[in-house]
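The complex appears here without one of its protein chains, the remainder shown in place.
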């Protein structure tokens, strides 16, 4: 009997509708998806790790088979500790592919038992990234349809504050 | 409970160690893999559909969870008829990605319930394709490690004959 | 005063909603668009040049600023003979870009006065090509939303006949 | 009657002969080009916004149909406020294309009335970027033919000073 | 003491100024370059193997360190028989790179002693290919600067004849 749990790692700063689309597609295959929010002390995220975990938990509060945890350290170690043998990633475009390719091969080298699976989001999210979403929000653009409404509100508030500090 | 069957479509003219590597990785996730050998009346394959199906069946004769069938027509229809909701594809390089992207999006348009999953073969197969294998065989090159031994023998015999007809 | 006429060249075998989307976008900039249907005696199109021109003319019968002509020979010569200094092309993806880049640079070499402009179609057409449309039609797939209804009907009829000849 | 004004946005830190080449090509189509110099408080440009605007104004002082303004905030809002419905961008290479694709699609989402047009610079500028120009200047390399002479002089002076601060 | 001979393989149907540019650059490094003209019985070249060899020999008649031979079979075997351990290839663009990557890796698998070196042609040849040259010639376009004059004359004559046969 197979292990049906997949880890879906990322910064999710913040989570977008593109990420959510990938997770919903993944649930067609996997029994459980563990969203792994990267704590990266070197990058300065807009939202703290806690905030990012909480926002995602709220979005998936009704889905018992979606779990959210933060992690630091090697992804393959985190996957193993959580009894997952599959890493799930979305592929939007060529540049995604190359970076994903490099990471997946390094992860395979670090632990050959962990396999990476890729899925494509809906094409309407093909231009979407957390960074672009933050930039548009900071400039006052409308994010309707690109992030959940609750995220947009927090994003506006957060970027408004960060904008004032500039 | 999820549908654990994946369709792995291709021409497999002939199957290579790269394809076999993808299938073995897929078996870590899926309960059953249905290898779907494309009958394409417009292309002229080196091996007949029957030969291609038979060669693959011999390779996986010990694995009860691998099935081989030929198909023509729309892949999404074939998947549905065989109770599979997942199409599995290998991704080697950029050019793969673009073509795969186009096909997967068209398949999603034709049937939104069928999802395409991508996996990466071992890097040592990153340059491998059935076409290159046929060309090297026709020119008398050694294919050790690139195709199963039984395939190499048949390939040599077949390309030797086709070479004489030139 | 500028020359406001653009040539939009292609095989259009058949025209798709992706092509039509590009033409409508082009009309925001250009006063007239001349759709140039390539007569290529070396390729075997599904539709004759006459049929392709007629189908496009019907689609744009209400738009006085869209003209359709067939052409053979150098595109830059055709553009000049028709008093156009601009070639308009759609860009869907990376592979498009490279081929388009090569053609546009050769055309610039052949006639430095002709400039090529590129536009992006709606992302929902990002996987669409005339070849894929023909293949799906031949296999009996639904093309709703990918080509105009009148085209779909003719395509079904044509591919049904060509399919029977196989 | 069409709106014949195009916005050509960028950091222009500094403007290069590649940018100027694109602008001259754009003037074959558009009646007016508005060069929009991005004020980005987060990046640290070598030249101030004022300096960048002034350098470009000097280069185009004889061309009445070229205007230069600085902007911050959303590009689509700036375009609308200036009665332009077209954004013009140069495409040098694949990596350009992907980034440009992403931005153009986000801009189309933010305002579907604004259309992005792409042009290719002369191939002799295909390796040229403002960042590479700054780096070469800082290291004492010759920029003849890559930037206007007046820009080269100021660049040398500026990078000489910034170099001393290291 | 190193083996200073490089093999430069290709179809050369016909040789272009881009190929010649690569050869001249290669001569800065290698003592001898052996141009290997591929005899491919499956493709239908415009010029016979004999014609292609002869045209290249005329171009390099003054350069004692450039030799021209036709070959069929495996490139690595041909290189070895001619005491060369290096294959030299030009890289124009991304699509080139992927195909070249695949061939070079297969050649390395077939004979690990043969190493492939890549060089970039002058950017002014970045859009140039033998196929595009043939197409432009057939349509009556001017090839000045893209192929040697003697080649252009023969190309015109040859494509004129082939055009009449259509």
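Quick notes on this structure:
Per-chain numbering from 1; labels A, B, C, D and E assigned in written order.
Please note the rule applied: contacts are C-beta pairs under 8 Å (C-beta built on N, C-alpha and C of every residue); 3 or more make two chains touch, one makes a residue touch a chain.
Since the model is a prediction, treat every value here as computed from it, not as a measurement.
For the chain that does not appear, the touching partners among the shown chains are A, B, D, E. Checked against the full complex, the candidates E:86, E:110 or E:132 give a single residue touching the omitted chain, namely E:86. Contact residues of chain A toward the unshown chain are 41-42, 72-74, 94-95, 98, 101-102, 105-106, 109-110.
Counting over the whole complex, chain E has residues 2, 4, 25, 28-31, 85-86, 91, 94, 97-98, 101, 104-105, 108, 115-120, 123 touching the chain that is not drawn.
Take chain B: the residues that touch the chain left off the picture are 94, 123-124, 126-127.
Keep this in mind: only the chains that are shown with their structure count from here on.
If you match contact pairs by residue number, over half of those in D-E turn up again in just one of A-D, B-C or A-C, and that pair is A-C.
The chain pair with more C-beta contacts between its two chains, of C-E and A-B, is A-B.
Note on chain placement: the centre of chain C and the centre of chain D lie 31 Å apart, centres being C-alpha means. In chain B, the residues that touch at least two other chains are 94-95, 98, 101, 105.
Listed by label, the pairs of touching chains are A-B, A-C, A-D, B-C, B-E, C-D, C-E, D-E.
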